[in-house]
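The structure is given below, and queries will be raised subsequently.
Missing here is one protein chain; the remaining ones are kept as they sit in the complex.
A, B and C are the chain letters, set down in written order, and residue numbers restart from 1 in every chain.
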Amino acid sequence: MIVVMQRGASEKQVADVVKRIETLGLKSHLSQGEEHTIIGVLGQTFPELQDILEGLPAVENVVLVSRPYKLASREFHPLDTIIDIDGVKIGGREVVVMAGPCAVESEQQLLDTARAVKAAGATILRGGAFKPSTSPYSFRGLGEEGLKLLTDVKKQTGMLIITEIMSPRDVDIVARCADILQIGARNMQNFSLLEEVSKTGKPVLLKRGLSATIQEWLLAAEYILAQGNDKLMLCERGIRTFETYTRNTMDLSAIPIIEKVSHLPIIADPSHGTGKWYLVPAMSAAAIAAGADGLLIEVHPTPDTALKDGAQSLSFENFRLLMDQIKPIAQVKGRGIGTCQTGN
Amino acid sequence: MIVVMQRGASEKQVADVVKRIETLGLKSHLSQGEEHTIIGVLGQTFPELQDILEGLPAVENVVLVSRPYKLASREFHPLDTIIDIDGVKIGGREVVVMAGPCAVESEQQLLDTARAVKAAGATILRGGAFKPSTSPYSFRGLGEEGLKLLTDVKKQTGMLIITEIMSPRDVDIVARCADILQIGARNMQNFSLLEEVSKTGKPVLLKRGLSATIQEWLLAAEYILAQGNDKLMLCERGIRTFETYTRNTMDLSAIPIIEKVSHLPIIADPSHGTGKWYLVPAMSAAAIAAGADGLLIEVHPTPDTALKDGAQSLSFENFRLLMDQIKPIAQVKGRGIGTCQTGN
Amino acid sequence: MIVVMQRGASEKQVADVVKRIETLGLKSHLSQGEEHTIIGVLGQTFPELQDILEGLPAVENVVLVSRPYKLASREFHPLDTIIDIDGVKIGGREVVVMAGPCAVESEQQLLDTARAVKAAGATILRGGAFKPSTSPYSFRGLGEEGLKLLTDVKKQTGMLIITEIMSPRDVDIVARCADILQIGARNMQNFSLLEEVSKTGKPVLLKRGLSATIQEWLLAAEYILAQGNDKLMLCERGIRTFETYTRNTMDLSAIPIIEKVSHLPIIADPSHGTGKWYLVPAMSAAAIAAGADGLLIEVHPTPDTALKDGAQSLSFENFRLLMDQIKPIAQVKGRGIGTCQTGN
Partner (left out) sequence: MIVVMQRGASEKQVADVVKRIETLGLKSHLSQGEEHTIIGVLGQTFPELQDILEGLPAVENVVLVSRPYKLASREFHPLDTIIDIDGVKIGGREVVVMAGPCAVESEQQLLDTARAVKAAGATILRGGAFKPSTSPYSFRGLGEEGLKLLTDVKKQTGMLIITEIMSPRDVDIVARCADILQIGARNMQNFSLLEEVSKTGKPVLLKRGLSATIQEWLLAAEYILAQGNDKLMLCERGIRTFETYTRNTMDLSAIPIIEKVSHLPIIADPSHGTGKWYLVPAMSAAAIAAGADGLLIEVHPTPDTALKDGAQSLSFENFRLLMDQIKPIAQVKGRGIGTCQTGN
């Protein structure tokens, strides 16, 4: 971090900034420009420090030079993180497909979907038991009953399970059932939830917030990593823009950026990213072409009767077509899809 | 809610939509336009229903006609809600000023500030014990020790206390100390927190989310009201825009809008709304001119050494000047400020 | 502007950056931090320079220290600019109200409105002859016929005229008729239009672009000032946000910010800023409380039959009520409204 003092800042004003930096346990280094005195801040800085220093008298500008996250950075951990869950490797050569219904509705619905997506090449089953909803009057998931169904279907199909967790209260019961704990976009900055989920030691998928920058997303990741859990993957699911045709705007550039600045695997969710099932195949292909390590896709036996997000869910047939379209793209990128499935 | 079918939709497709609506416990009403069949949905709808119906075959468009929130609406509750806390009335004739430090740092800091802001006309003391921070390496508040200091200073000054709550885990201890429980912008859609906080029965201040629409904000309010707690006030604290000069962009039009569509009191927070202390007086005056029922303002004995948000905190002297500037504006609006203080 | 080199940047890489800066006719100043070499850039910089330098090898970060606009800045011109048009002073003690129909429709409509708004205290008549429209099928104004009507009504009422100009082609005919040339939000970065309009030497009102930052707005102002025309005022008319209740979100904090960083008068347009006539009075009051030098308000004899923007136009009666509400606010701020009208 670098503090640029205003022209004509007095020696006392410079000294006050230096003192403030040192009070916070950091070091400083003065250098005298022709127009401005510049103070380098040495040590682990944080975004709020910028606000603090910009508020001091005679400070012109404060610049974040190094990234404010550390554990999530490629500099700290140069090699790709590969998360191995019972032999399924996320972040490796293989593109991992996670598919299933938005919400768990019944055993039949879940089991049928699991079998269909597995047959088409998916390795991990997604399904929500606790569902966020902007209205208290909407369907909010089957809750514990949904977790039970996920556990049952896992036994019957051998698929790994990813499901969302919304409250610190539910951490224990969800962690018993799930192989991957999903933090939803609205909870990206629910810092107490991040820490509780991290402590389970389970693999975590952290979705990008609705209007979060990549830096804020990686700082949220830092909360999880700082608790000692390094089995973390990120998920781009679209950000809020002025466009109304799509539910969100997928920021596919986040994929090569995360690959450059971080070691964490990056998953794409074109179902939430677009909100329209007929855009999902094109955006899945694009995500893989951009370098995604995996896809998270909503599939439902009968999208027209889904209790949630039917408009963005693929039918079994359309999911198979999608898989057929993306496999050759993955091959061009030197990657495989669905070739390393686990048992049953 | 109104469903517009595509031109040439078949009878079966229309019947399927009707069936879907009825499965959800709602009623429907068909009317035949010249180009489109239109289906009215009768009953308590919810935003997700729009997605569900838009996903059905041959549906052109689904329109939310009535507001998806009910308990928060002016139609449901035509008279202004006035929250009476030990004689301090929020939402009434008086403009209520809540002021104090961003974060509780020490007893001396808190007590000095409480006395200064009370003398200038503030009725409620703000101070954070649990502080959200985008980085795990930032200062995150004194926690329970901070709550203890708030309780002590309340005893010494007789001021009411407002403080933020960030986790369902902390509901009990915060509710014991605070007179108003604050839900921060990042938690506006932390639905499990909303419900837990509501159940305490304590007055709640709900901040608008960083990129939330007014409708989403009122739906979050609905979560609190639906648990039976009607002592709810809203707080506009700025939304995220492309502007970088300010920390956020205060949407002051939210004030007359809330007054029109809802019965809930509306508070303005120009400290977070701008991020710069020297903009706070002008925006406080503007908020009152626009009809705000109260202000939430950060004040610190020595803003330059504040552990958090010093750049947006007013000194005691500047807070006094601000109060002098806004009182005549309130008078023009037929309202008073600081004339009904409680004891000590 | 300050260039921060990466740790470990070679001497040659530093020298290359210095050379690049000097090629552009600017000077540089090296200073050696503990972790980073820092290069100060001296001379008149511009935003694109940041992109150029950030693209060079081993450059970590480039920081804009001083503002990239000069003529528009308060530093360059410490005193307030006051524009005097036939005795009406904009930017002085008086709050100037410009009111009238969105689009000129007929002589009767324009004359009736002019008389009504003048009687209520407006000094300048607004009315569009050339109207921007997002669709080629919408009403796009009466064109030259509209200009003729404006000229006629000016003669009959003695009011000054402000009207929008959309194409370099129309500069001559509009400048002959209008006292103030308005550049609309969609044309804020239509750089060739800015220059042509500036060359007329006529007073100009420059609206903020739909998603423009304050810095981009002031850089657009710089285009006009750099052509030698200093009779320039700015107009905040709302920016695009995610909120859908209002047409735009008025950024009232722009008012005290412009007052701080620039010498140019700042006008508020609550009609476009909200898009709803019933929000205009509250936002007008708030704008004056925040320090606006003037208001631009849409008024129509019969808003329900207006050819354009009826939803945001006030009736004569509602405009009179608004003027009654804002006068005492202006008084509190030590300003007058409508007390220095010109003749007839």
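Everything below uses one rule, namely that contacts are C-beta pairs under 8 Å (C-beta built on N, C-alpha and C of every residue); 3 or more make two chains touch, one makes a residue touch a chain.
Because the structure is a prediction, the values reported are computed rather than measured.
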| item | value |
| --- | --- |
| Which residue of C:115, C:240 or C:260 touches the chain not shown here | C:240 |
| Missing-partner contacts on subunit C, residue numbers | 16, 20, 23, 44-49, 51-52, 54-57, 68-69, 132-139, 166-169, 186-187, 189-193, 210-211, 216, 219-220, 222-223, 226, 240, 247, 275, 277, 303-313 |
| Residues of subunit A in contact with the chain not shown | 211-215, 239, 241-246, 249-257, 260, 273-274, 278-279, 282-283, 285-291, 328-329, 332 |
| Absent chain, residues of subunit B that touch it | 2, 4, 29, 31-36, 38, 40, 42, 60-61, 63-65, 240, 242 |
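In the analysis below, only the chains that are shown with their structure count from here on.
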| item | value |
| --- | --- |
| Most central chain, judged by mean C-alpha position against the global CA mean | B |
| Computed distance of Cα centres, subunit B from subunit A, in Å | 28 |
| Two or more partner chains touched - positions in subunit C | 242 |
